[in-house]
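Yeah, one chain of the complex is gone here, protein chain that is, but the others are all in their spots.
Right after this comes chain A.
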Amino acid sequence: MATRHDTAAPPAKEGGAAPGRPPAVPTEAEQRRRARLSRRWQRDLRWSPYAFVSPFFLLFIAFGLFPLVYTAWASLHTVELTAPTDMEWAGLRNYTRIFDDDFFWNAAKNTLTIGIISTVPQLLMAMGLAHILNYKLRASTFYRVVMLAPYATSIAAASLVFVLLFGRDYGMINWALHFVGIDAIDWQNDKWPSQIAVSSIVIWRWTGYNALIYLAAMQAIPQDLYESAALDGANRWQQFFHVTLPQLRPTILFTVVVSTIGASQVFGEPLLFDANKGASGGAEHQFQTLGLYLYEQGWVNQHLGRASAIAWTMFLILIVIGIVNYVISRRLRASS
């Protein structure tokens, strides 16, 4: 409950606590005027907030809700991008065929594996970096800004550089590997190397971002927790495990949720990593993600109906992931 301000009498104004002059009885015209004003005032009070929030909702209807409804409608039709008004009813055909669409399930599998090999190391590294940055460092602001630099770089520019680094014949990574006796790896065309390469772009880009989130959370942990832990004889490592990590639990959950959503929508990195600049995710679709497959069907092959069905299926998958995340976080919260 908020602090009560009404328990004490208000201090008397200048002129003492005596009641003021009773107001003169207003004329009829004045009363009408007041009533009108008051009605206006009430209308204003009642409707203005809606007017203030309306821009967002109008934009949302135009750019959020309408596309959502339109794609749902389009997903039930056979419709091509070359003639979007020329729709032919297909019922649930676009959805049912997803079940035996090898390319969809291949993309789903790739999205999952790329998601795991990019998210897990990324969050672990971010945690480590944040822990180091949390020590007293000279020029700590500099390090923090540097960590955020990859995030500020455009995916396009970063991916192009990574494509060159991961080149099979002239790439710097293979050149470095041959010094330690590892033969040239075909980062483009072999399944796992290509997925690792795509993940490395994601890791490079998001590690610093997550590290800063962890760092902010770490700095909010009260210092006396560490002091009392130190008094109990806990060393730095034990402090990290028994003070920092439990205190960071909500933040970790947040980053996991955000990264999972990000990972299920990975698109730019595999698109630009493809040597063919196509959307097939490599010659054998070895790193085609769901986002890429959706793009391929919709914009390369111009099958608007199929692409809409894929988009909705992805949306449903995301909802499932969201629910799983929610359940896990509730369990964790209950157990702590």
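We take it that a contact is a pair of C-beta atoms (placed from the backbone, for glycine too) under 8 Å apart; a residue touches a chain by one contact, two chains touch by 3 or more; residues count from 1.
Just so we're on the same page, contacts and distances are computed from a predicted model.
Taking the options "Carbon-monoxide dehydrogenase large subunit", "Molybdopterin synthase catalytic subunit", "Extracellular solute-binding protein" or "Protein GlxC" in turn, only "Extracellular solute-binding protein" matches the UniProt protein name of the chain that is not displayed.
Remark: the omitted chain is touched by one listed residue; of A:128, A:150 or A:278 this is A:278. Checked against the full complex, the one of A:28, A:169 or A:183 touching the unshown chain is A:169.
The chain that is not drawn here is touched, among residues A:26, A:49, A:64 or A:84, by A:84.
Across the interface with the omitted chain, chain A contributes residues 78, 80-85, 101-103, 163-164, 167-170, 186, 189, 275-278, 280, 283-285, 296-297, 299-303, 305-306.
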